[in-house]
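If you scroll down you'll find the structure; I have some questions about it.
The complex appears here without one of its protein chains, the remainder shown in place.
Entry: subunit A
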C-alpha cells in the first residue's frame, strides 16, 4: 500500500490516509478498507466499534503501520484482526 493512499471504511464513515503500511489487510469496523467506497455497506463488528477520531494517527505495535484519520466514523481500525492504537505524540511548543 503506497503512502498517501486514501482508504474508505465499508462499515462506517471513516476515511484514512496511509502514512506507512506493510502487506497486511487494513480493516475498519471489522471489514477490509478499500480505495473506493463499497456500494453495499458492511455491518459494524462489535469488537471494532470504538470509533475513529479526526486527525489522530493509528499505529500497530511494531511500527509497520501508520494511518491518519481524515474523516471520523463509528468503526475502529485493525490490521489482520489486530486493533491499531492511537499514536501518542509529545506535543511540541509551536515554533512557527
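Note that contacts are C-beta pairs under 8 Å (C-beta built on N, C-alpha and C of every residue); 3 or more make two chains touch, one makes a residue touch a chain; residues count from 1.
Here is the rule we go by: contacts and distances are computed from a predicted model.
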One chain of this complex is missing from the view, so tell me which of "Isoquinoline 1-oxidoreductase, alpha subunit", "AMP-binding protein", "Methylenetetrahydrofolate reductase" or "Pyruvate dehydrogenase E1 component beta subunit" is its UniProt name. "AMP-binding protein"
Which one touches the absent chain: A:22, A:41 or A:54? A:54
May I ask you to list the residues on subunit A that touch the chain which is not drawn? 3-4, 17, 19, 54-57, 68, 70-71, 89-96
